[in-house]
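Shown next, in structure tokens, is the structure this report addresses.
A single protein chain has been omitted from the complex, and every remaining protein chain is retained in its original position.
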Amino acid sequence: MSEDTQKCTIIVFSGDMDKVFAAFIIATTAAAMGMETTMFFTFWGLKAIQKGNPTGTGLFGRMLGIMNRGGIDRLGPSKFNFGGIGRWMFKKMMRDQNVTSLPEMLQMAIDLDVKMLACLMSMDVMEITKDDLIDEVDDVVGAATMLSHAQESQIQYFI
Amino acid sequence: MSEDTQKCTIIVFSGDMDKVFAAFIIATTAAAMGMETTMFFTFWGLKAIQKGNPTGTGLFGRMLGIMNRGGIDRLGPSKFNFGGIGRWMFKKMMRDQNVTSLPEMLQMAIDLDVKMLACLMSMDVMEITKDDLIDEVDDVVGAATMLSHAQESQIQYFI
Partner (left out) sequence: MSEDTQKCTIIVFSGDMDKVFAAFIIATTAAAMGMETTMFFTFWGLKAIQKGNPTGTGLFGRMLGIMNRGGIDRLGPSKFNFGGIGRWMFKKMMRDQNVTSLPEMLQMAIDLDVKMLACLMSMDVMEITKDDLIDEVDDVVGAATMLSHAQESQIQYFI
């Protein structure tokens, strides 16, 4: 890409359906506008790029893997989840309006060459391995790599 | 405005009283400093620019309209709300310190020519119409329009 290409770097910290959805809307729109776009998934946001298998090796890691099971289709909204009813309701309301679903948004981001980075440190703490992530993840990196993208980015959010 | 005018673009995603308050503090301060300021209200943040009437047409839209009723004076804090007591308590603590209330902050933003944009897609999903929004909303737009403001902005937050 040329020197003048605009860049967009989004930190996806949240694992809430609505916030992850907002992150993907911004990322795919920025990529479609020609911006070089990077998503950095950290902490709860890792759920969006996990395959969805059980994770963890130690006692707490396995407990967390059950309570916080990954997979982009498992995310619940930050409000009104009511044990899964809210997730189902929002999915239905989105379908009724022909709004792209989260798994489709993820695929669209991949097709638009959005760079997918996973945070090494939070993977270590939460006992999530590279094998637990979807194959389309470009790299597992630290905060310094993410920041070197962000400091060249005209658009940058912590979501 | 001249080419050199600095810009500020804030995405208001949250509908929590404290976060919306922070968004308005930043927006009005930036505008008072001479920055061309835009607020983009999306998802729960739409509550801050709703008139407060019941919304929704389908079953789920009407349910959501009741559970998540709009109007800037109805917002509750993200913590310690306790069914409305927290909202009342924070309002009182703000009044005691002569801190501007949220409805006054909204009016101040309007008076300072802060541009108010509403997110088309989340309005569709949540079944909120242009008529449900306060008249001062400048436009209902998509993510691309918001991003074209943000990529020229020295200050940009996702709140």
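Per-chain residue numbering starts at 1, and chain names A and B are given in the order in which the chains are listed.
Definition applied: contacts are C-beta pairs under 8 Å (C-beta built on N, C-alpha and C of every residue); 3 or more make two chains touch, one makes a residue touch a chain.
Because the structure is a prediction, the values reported are computed rather than measured.
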item	value
For chain B, residues in touch with the removed chain	6, 8, 18-19, 22, 25-26, 29-30, 32-33, 35, 78-80, 89-90, 92-94, 96-97, 99, 154-159
Contacts of chain A with the absent chain, listed as residue ranges	11, 13, 42-44, 58, 60-61, 63-64, 67-68, 121, 124-127, 142-144, 147-148, 150-152, 156-158
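By definition in this document, only the chains that are shown with their structure count from here on.
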item	value
Chain A onto chain B, rotation angle from CA fit, given as a multiple of 5 degrees	120
Distance from the mean Cα position of chain B to that of chain A, given in whole angstrom	25
